[in-house]
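All protein chains of the complex are present and in place, except for one that has been dropped.
Let's turn to chain A:
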Amino acid sequence: MMIDGKIASIDGWPEPAILSSLSAGERAAQLAEVSREVRRSVVRMISAAHLGHIGGDFSVTDIATTLFFGVLRLDPANPNWPERDRFILSKGHCAASLYSVLAMRGFFPLDWLETFMQPLSILNGHPNRKIPGVEANTGPLGHGLPIGVGLAIASRLSGKNWRTFVVLGDGELQEGSNWEAAMAAGHRELDNLIAVVDRNRLQQGARTEDTNRLDPLADKWTSFGWETIEIDGHDHAALYDVFTRPGRGKPLAVIANTIKGKGVSFLEDRVEWHHKVPSPEQVERALEELSR
């Protein structure tokens, strides 16, 4: 297996049920370890494919691992279990991190990751529903939240009571479709819907606030009828606490303040690492920083 000897099998990875019985400190330590492995996997996938979106992959990693390893009710052996919690990566360009998390969580064999963006692979550059664990074919920005609203309504109608998490890029919020969905979710008081904004303050070509200003972002969500919480998007304990909180009569917007490229010094908070591919030397340096 490509991701070092360390992840030769997923047997050692904790189940959410186990995580919930751990102390907060132990749980956070486990999630930090999984997140480091996800980032290492992303580095290798992007360097092999010579394509990818490493900056956004790294800013969303801790959010994704906390959900998949600590929060979501799922059965990787039965990915279409009707009562499962739903997760949508609306910022679909960060597929490499999602695929790594899904593989490590047991949805498909780890060696599939080696086929990322290879000819005819189902591990396309953007998520698609051929892949176990993927709920929506994202990639064009601004599609995840409307689908999430539909899922939240379906959860209520069917009485199955799953929760729906949608992870959005901050630049992505410039798409109007998000605000149409936000208005509908607020109106319907969908407290089984959680939007997580990966607030790294960068988009493809520049900073969000220099392109099309989003602030005051929390106020926007609040004014659309959402409960809004701002947290550190790399703090596993804080993410876990927010994601496991029961609904309180309104949809919940979690503004997760993150650093694009988080985890590797030379990738952090630099616009060019939206989709630049690291050189072989940079790959070595990144893996080395991620092994500490």
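Structure notes:
The rule is simple: contacts are C-beta pairs under 8 Å (C-beta built on N, C-alpha and C of every residue); 3 or more make two chains touch, one makes a residue touch a chain; residues count from 1.
We take it that contacts and distances are computed from a predicted model.
Name of the non-displayed chain as stated in its UniProt record, restricted to "DNA repair protein RecO", "Spermidine putrescine ABC transporter permease", "Acetyl-coenzyme A carboxylase carboxyl transferase subunit alpha" or "Transketolase subunit B": "Transketolase subunit B". Check A:D62, A:D85, A:E135 or A:E172 against the missing chain and you find that the one touching it is A:E172. Of the listed residues A:S121, A:T222, A:N257 or A:Q282, the one in contact with the hidden chain in the full complex is A:S121. Residue in contact with the omitted chain (choice from A:L51, A:I231 or A:L287): A:L51. Residue-level contact of chain A with the missing chain is found at 49, 51, 92, 117-126, 128, 137-142, 171-172, 174-176, 203-206, 208, 211-212.
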